[in-house]
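Below is a structure I'd like to ask you about.
Note that this complex is displayed minus one protein chain, with the remaining chains in position.
On to subunit A.
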Amino acid sequence: MQTINFWHLLSGGDGVKMQAMIANANNANPGFKVHPTVLAWGPPYYTKLAMASAGGRPPEVAIMHASRVPGYAPGGLIEPWDLGLLAEYGITPENFAPRIWEKSQQNGKVFSLALDSHPFIMFYNTDIAGKAGLLESNGLLQEVNSPDAFKAMALEMQKVTKAHGLSLGYLNLGAQMWRLFYTLYKQHGAEIVLTPGQPMQADRDAAIESLEFMASLFDDTIAAKGNDINTGIAEFVRGDSGMLFSGGWELPTMKKAKLPVDAATIPTLFGTPASYADSHSFVLPRQLAVDEEKRKDAYKFVSDILKGSLSWAEAGHIPAYQPVVQSQAYRDLTPQVHYANAADIIAYDPEAWFSGSGSDWQNYFAEYIQNVLLGRSKAKDGWDGFVARTNDLLSRPNPV
């Protein structure tokens, strides 16, 4: 029996779900046994995966954020998937939503197979929203489409909670600031283009407008001035706020707390629907010597996981495999199905060797933007500082 090594970075509720999916795949396939190794999210995981691949003896299969693939594929740290072989196991391009399939490719080759997309969304407490008179007759939150309308809605909820209307913890966590910023920025219909050797191309006015709006939320009435991610979530779970901006992956926390919660994509406040997201994707790290049998087993394992990703949806992620999304079982999952439209409007990070989930670039964003959100510096100064920092990175030699 073959042992297939599989590295991933999923912990907490995600880790438990993944472990169960691996066990299912192992039970269904007597020919191999998948042995998972779990490493800490972010830099610890990506440094180890890169070093293992550079050394040529990495795991047979691993999970990466789709946004980190541009830092791995060009240097040859991961190998493309063989579409013919995938088709043998019943996985074809038509199984994926167009945006997700497009993201899985680099230079025309498929380097990453998405398990999910996990967007940054809005949870809301239906009790509080109901008391504030903000629910439609179908039980969903009223739609708002301008910054002022959103703030008015948050203030209505604040009147009910007597604490805050909205929760968003961001202190010392660049990822949180970036997720909301990039959602709002993309709602302007704007792009960020990162080309090594050239200055960053971005829409400065859209960026500043997004940042000023974010800063205006943290006024200690709409939202607390300074929360970290955990105190932000705790505030919402306690019922001290009506809404929470958060990754969909926090859904199990809400369910466990038996909170009357529903969810939606973040309201379109600047014209164009957009939702920051990333995808957990399967990659094949480069092997010094490929064992064809093990590789086939890895394909089989990944196809089994994709087909069984309904249980992954229970953790709050949107499955990438369309037959699951279109199944009645998924349609019965609430509130997941209320934000499933995010898959059509997802905005992945701008591509560069240094961008993506858990990258240092997100920390650099925090270095300039945290003070804007805390009201210590102006949005334009924060943005210009971040642009200068990014341009400095772009001017350096590209290591991949």
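Assorted remarks:
We adopt the following convention: contacts are C-beta pairs under 8 Å (C-beta built on N, C-alpha and C of every residue); 3 or more make two chains touch, one makes a residue touch a chain; residues count from 1.
In this section, contacts and distances are computed from a predicted model.
Choosing from "Polyphosphate/ATP-dependent NAD kinase", "Hydrogenase", "RNA polymerase sigma factor (Sigma-70 family)" or "ABC-type sugar transport system permease subunit", the protein name stored in UniProt for the chain missing from the display reads "ABC-type sugar transport system permease subunit". Considering A:S67, A:S112, A:T126 or A:N227, the position touching the chain not shown turns out to be A:N227 (whole complex). Interface with the hidden chain, as seen from subunit A, comprises residues 43, 46-47, 50-51, 54, 71-72, 75-77, 171-172, 226-228, 231, 353-354, 359-360, 363, 366-368, 370-371, 392, 396-397, 399-400.
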